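A single protein chain has been removed from this complex, and every other one stays in its place.
Labels for the chains are A, B and C, by order of writing; each one numbers its residues from 1.
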């Protein structure tokens, strides 16, 4: 793998761990990297490296290291994936599903990684747009995990149609639906009863949330074809669409949310020996519980 | 069973079926009953029987017939159960779980029922109160189906503790929790993955909605002991509590929602030969699908 | 609570922990108890207390301490509950759902318990019988956890009817059905998608195993009424009935398995301060995982 020379750093927006960020920047410089860091009010006069805006990080860096939790990485991922900058996640708390480098082993791993010893993994990214009154409003929104359509002010069900390209799937009455990438299959979709999707799959899961019809089950479709969700009558229940659980917009009856695989993937960098299933085993406590009573 | 002489009628608040109501009132009078009907703007000058307010219906009637859907009956049930007036549900559309008399067979069943031939079934009713800053605000709310605590403006998880009387159950992070009576076990709780509870059980189900912890499973507890849900940090997600999906209030961190079995039950009247499971078989299409592919 | 003077001990049938059993018997004698132990070939000439058969333990003891896992306690429970002897479980491995005393704290707890300081909890026990060709074969089988009806030699579905007393519930096509007590709701039934039932409930859960009809959901019924399962055509799939996962019998088409609440409960003794939910929190790892990715 190619080595990295210009490395960016992104900390948590709120309460970044300044000691850890400083330690990381110092280590990268000792390894011969040029280091840039995203500007953050918490730095005061004393930033651990030259500060730049996120879009400049995207333009100039060959690798960006995100220090925080999975949420910090989701947020950075949506912004940096279009520029094709690979991301490495360092967790400042408990290991995450994606921020899989612990601070204790950070320096050891960095030495290998900046010299080209690492594993690279492309994660399918979702691209969504909203069409109202037959016109697509301009912006395309990206999501690393999921695009969620749900009722908001009440628990009344919303009604919507699902389509796979021009093929009608079904009508639904439910609290909503989670459209999840493989990466998002370990997030909200898992809580909603969806399956785990291996990241190498080019597939998207549709997971209904508390559906009225008991046979309205999660369905996995090919990532190549666009998914359309048409909002029908929502009675007194207003619907909203949320991207990675982080940004939301209100929907109206007739709105069409189209979700498709984004052209560009999110590239994650992992230390050598990375195993997706080891993270799952750890996070989901496979093997060690939680377990039903023994059947003896 | 004792016959009914003074019979009240409640129609749907919006778009009542005037012909059906008139037909019902006429039929009851022919059977020798005194008939009162809840006032409704849709009647104009021409109500099918003397109109009174709901509280007067509660005081004067020996039986109240609700014409509408399950939602109409839930609403009437919360108001009339405290007065111990039994309810009979006539469905004006497709048969409901509780409005189990069809208009076609209405007259035949009424003749039997008002003369004392019927089955009577008591349904556990939930009584809830909200405590803020250590003080219980005055009112007690009733629910026939469920008391639901859920996030509202966003899909961020809310955090809450559950207690069975003074015994701590667990901490939860989830979209919310459904506290369901046996009657409510066929409603929202069923969509959320909860079990069916036979109406003769004095039990209450706690069904977490999209819980973060995968082993956070539905739990059924004795209806005799109060359940307490303590709202903890909700971050930017505001929590709300909803009664029977019909009335809501906003909650704040620290609020305690206490749910217990109401002192009085809701008495439902059914035609002779009523079978709870027959309704389930019909509504859930047991036997005839929806079914997976045959295993041959 | 009343103190215990004559105390019985039951170890695991295979590979009992002799040191632990000796230590337990010595401790009980120091506390002034008369100690009897179930005979076990592993003792050789050197049993830690006078050995007797299990039925004599049942007749003579005021308390029986079971040393092993939950399976050892299930087995002892079925045999001793009819004699109304309370049981205390000491786990020789990891803490169980019912064997909730650890060897390390055994002596401390025993001192309190034999002097009358303990909590006593009655667990509903299942009583089952099988009727063939209209005749009930003699024996009644007990189960602490569950009575399971399942296909055996193949994965073809079996067909059966369920009845609550004389009320028909439904026809089913499935791998089988788990009829679980509240105690068994944390065992096989939990793996099959059933709810947790608090032990104070007089209720029984019917949990279909891999049902063909997707709306065939777990149902909880009152423990007072007998449940009947009628085996219908099983094609080439032979059905069997299993009690607590430990003893099995083959079933034939037309056989009727009747399950009801046993007259006598299983009395469990716990150290003071026992909390059912604390055990659940520990075993199911509530609070600490296994958790989906954070929704940030």
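The rule we apply is simple: contacts are C-beta pairs under 8 Å (C-beta built on N, C-alpha and C of every residue); 3 or more make two chains touch, one makes a residue touch a chain.
Note that the structure is a prediction, hence the values are computed from the model and not measured.
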Chain not shown: contacting residue from B:48, B:69 or B:223: B:69
Touch with the omitted chain, as defined above, among C:123, C:150, C:228 or C:281: C:150
Sole residue of A:148, A:205, A:240 or A:266 that reaches the chain not shown, by the stated touch rule: A:205
Per the touch definition above, residue among C:42, C:111, C:214 or C:265 touching the missing chain: C:214
Where the missing chain touches chain A, by residue: 155-157, 164, 167-171, 190, 194-198, 200-201, 203, 205, 212-222, 275-278, 280-281, 284-287, 289-292, 294-295
Chain B residues touching the omitted chain (full complex): 69-72, 74-75, 96-98, 145, 184, 186-188, 190-191, 214-215, 217, 244-246, 283-286, 289-296
Residues of chain C in contact with the chain not shown: 148, 150, 152-156, 174-175, 188, 190-193, 209-212, 214-215, 242, 245, 248, 284, 290
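To be clear about the criterion, only the chains that are shown with their structure count from here on.
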Inter-centroid spacing, chain B versus chain A (mean Cα positions, whole Å): 40
Whole-Å separation of chain centres (CA-atom averages), chain B against chain C: 36
Per-residue multi-chain contacts in chain B, two or more chains: 155-156, 190, 212, 214-215, 284, 290
